[in-house]
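A protein chain is absent from this complex, but the other protein chains hold their places.
Moving on to subunit A:
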Amino acid sequence: MSLRSNKRTVDLQVITDWVTDGARVLDLGCGRGVLLQELAQQKKTQGIGVDLDIDKIGACVRRGLAAYQGDMMSFMAEFDDNHFGHVICSRTLEEVDSPATVIAEALRVGRSLTVGFANYGYWKNRLDALLRGRKPRNDVFNTTWGESRPANPLTIADFEDFCASHGYTIARRVHLRGDWKTPATRLPNLRAGYALYEITR
């Protein structure tokens, strides 16, 4: 199993553990529907994925999942408060135009928001920037500048500050080391490569 799919497995398992059986789940930036399928199988969820890419929507449709191609903000606007049990942004927030707006809307339509992101404050990223003066490139950020997608990277410290200043409650958190498997409990902003949070209003 490649490092990448190993990472995916832990990430998926943590999120899956946090989701309530039979819940309504909204996956923003659902990609090919791997997580939604896992949730449908393990937790009997009623899920819907949103993505901009038609090929990804096609892949979800092939798996029998519900998927919606389009803008996540206008999609969420169609739903009442608390329509979903969980909204999930797994490696999505780094790529949206206005993360604070997306988070606020996700917490309106959902009772909780699960966020997963690569930690920009990871020590290897700091070293890359400090010593080499380059965009970090390591086991957490593994693409060159030219092949990277538009990103608005964040750190564990950024995210926790953000939650505190907006009054969001951090219900759960998991910090993983650079292998995205082993828990990083001490000094997570320095030592964790990957972070998962569940927040509520």
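Everything below uses one rule, namely that contacts are C-beta pairs under 8 Å (C-beta built on N, C-alpha and C of every residue); 3 or more make two chains touch, one makes a residue touch a chain; residues count from 1.
As a working rule, contacts and distances are computed from a predicted model.
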| item | value |
| --- | --- |
| Missing subunit (named according to UniProt) among the choices "Homoserine O-acetyltransferase", "Multiple sugar transport system substrate-binding protein", "Putative ABC transporter, permease component" or "Copper resistance protein D" | "Homoserine O-acetyltransferase" |
| Residue in contact with the excluded chain [from A:Ile57, A:Ile88 or A:Ala192] | A:Ile57 |
| Residue numbers in subunit A that touch the chain omitted from display | 24, 46, 48, 54-55, 57-70, 75, 78-80, 83 |
